[in-house]
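To start, the structure itself, in structure tokens.
A single protein chain has been removed from this complex, and every other one stays in its place.
Right after this comes chain A.
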Amino acid sequence: MPADFNWAIGGEAGDGIDSTGKIFAQALSRAGRHVFTSKDFASRIRGGYTAYKVRTSVEQVQSVVDRLDVLIALTQRTIDENLDELHEGSVIIYDGERTTMQDVEIPDEMVGLDVPLKSLAEDAGGAIMRNVVALGAACAVSDFPIENLNSALEKRFGDKGSAIVENNMTAARKGRDYVHEHYDQEFGYDLECTDENYVLLNGDEAIGMGAIAGGCRFYAGYPITPATNVMEYLTGRIERYGGHVVQAEDELSAINMALGAARAGARSMTATSGPGIDLMAETFGLVATSETPLVICNVMRSGPSTGMPTKQEQGDLNAMLYGGHGEVPRFVLAPTTIAECFHKTVEAFNLAEKYQLPVYLTADLSLAVTEQTYPPEEFDMDAVEIERGNVVDEETVGEWQDDQGRFKPHAITEDGISPRAFPGTEGGVHMSTGLEHDELGRRTEDTGMRVQQVDKRSRKVETAKAREPFEAREFGDPDSETLVISWGSNEGAMREAMVFLEEDGIDVRFLSVPYVFPRPDLTDDVEAADEVILVECNATGQFADLIEHDTLTRVKRLNKYDGVRFKADELAERIAAMLAGDGEEEEATA
């Protein structure tokens, strides 16, 4: 495990926690350090506990751990909420002059740094900069060169003019100097910088970037946590490429607009979260039956109903696999890392158009809102390929007309894939409908044609399985008798958990599955293992059900549904406990 440093700022929503945390994360990233952030926030605009945590190392970090080294506490509650993660020697920076912090309790063995954040900020030009003073103090504690913080302040406030940037830099310096002048102890941290250039982004942003790179030009959506960032990212950027974002009146409208744009030939997307998926279910069937390529992004949060909208869960898998009446093929892709959010979005558009069906692209809240550093080459734009599938033009449309010159948008083909003609194509005139239809798209109740069309649509899945590499990502010891399987954001925590497990002499083989449907056949892998553990953030083990269904083998379930993502050390402990045989409790949750 590389030497990592864990830092957090916490207070009330409205205290500027988010932007302060982001500035520190960017400063670290700009100093060539790897960063992984996580957010703890409540579903309210002001008030309520909120925190932004940053884990950093010179090596890649892809998870959170149960440890905090430095905490900037704007409220007593920030300390209380994080007691479990604070340890002997943890530094707590606070402003003892703040009315609510005068009776602050610094736990034994920890170091309290009382820094007059507000007063120093006022000296620098305004109380609003008190969090920046705290960042300066954090630089002093962690022995992190303040120049990197200045660079992040420049990025954050550059638009507001050089005076504002200067004031913030002064505030940071005052915080750093105050610690140096008043506390002469060694804290023992050394945040080494490197020459690497990293980018820092979250899953929602990676999805938006993947959409633009992958040719998406139309987006319609309705704001919902935690999917809104996708729309915010695209707004103002997609226009540069001739695209457009519509904030629709509701999710029903959003998916119907996206459907219309797709019929007009645009690569089209909508993004929402659980409740929105339910509202879209009616039109989802139409999208599938009319064989319209569409990417529907579901950024999962904790359900059911309104559930816990700002908390982590992977509970919508069944809704995406089985949602909607009747039977229609759809693909479900689930990126497992923030970088994969980019790559899988590009792939989702290709799959949607090649197979002419709706593709669910699902991220969970942890992937969506947390940020991670990557080398920019991870997002290699030259490698992006756009495959539009069977689109006809004036020259080729004739091959797909009947003897009366009528275009057959639902031609029965061996691979299940029919031609597409965009409006404006001479000779391609046709109607699409949610009614069962013949090859021309006309309503039919003919029993033979019904069966032929259902079979044709289903064949696309078999075709895709034969043509596409729907593979799992594999890590760890390939010969280990213990197989761990997970999907979605758990990959990062699991990969780091493997390091902890190795320290305890436990080797595991780990398969992270980014394809929910179609998915890789893991029968051989499951049969080859003595112990199979399914890790997922839901109560019932929806992915475990699928694996058991596919492999006809019972698997152990390791579930977490308290609204918080798996932490690497926590996951390692629970896996070790299961392997040691005290896993009854784990299985009981299934």
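The criterion applied here is as follows: a contact is a pair of C-beta atoms (placed from the backbone, for glycine too) under 8 Å apart; a residue touches a chain by one contact, two chains touch by 3 or more; residues count from 1.
The working rule: contacts and distances are computed from a predicted model.
According to UniProt, the chain absent from the figure is "2-oxoacid:ferredoxin oxidoreductase subunit beta", selected among "Chemotaxis protein CheC", "Carbon monoxide dehydrogenase", "2-oxoacid:ferredoxin oxidoreductase subunit beta" or "Cobalamin (Vitamin B12) biosynthesis CbiM protein". Considering A:6, A:283, A:310 or A:356, the position touching the chain not shown turns out to be A:283 (whole complex).
Residue-wise, the contact with the chain that is not shown comes from A:220, picked out of A:8, A:220 or A:367.
Only one of A:256, A:418, A:486 or A:512 touches the chain withheld from this view, namely A:256. Listed residues A:119, A:318, A:432 or A:540: the one in touch with the omitted chain is A:432. Contact between chain A and the absent chain runs through residues 29-30, 197-201, 205, 209, 212-215, 217-218, 220, 237, 239, 241-244, 246, 248-250, 252-254, 256-268, 282-283, 286, 290, 376, 379, 381-382, 384-386, 422-435, 442-443.
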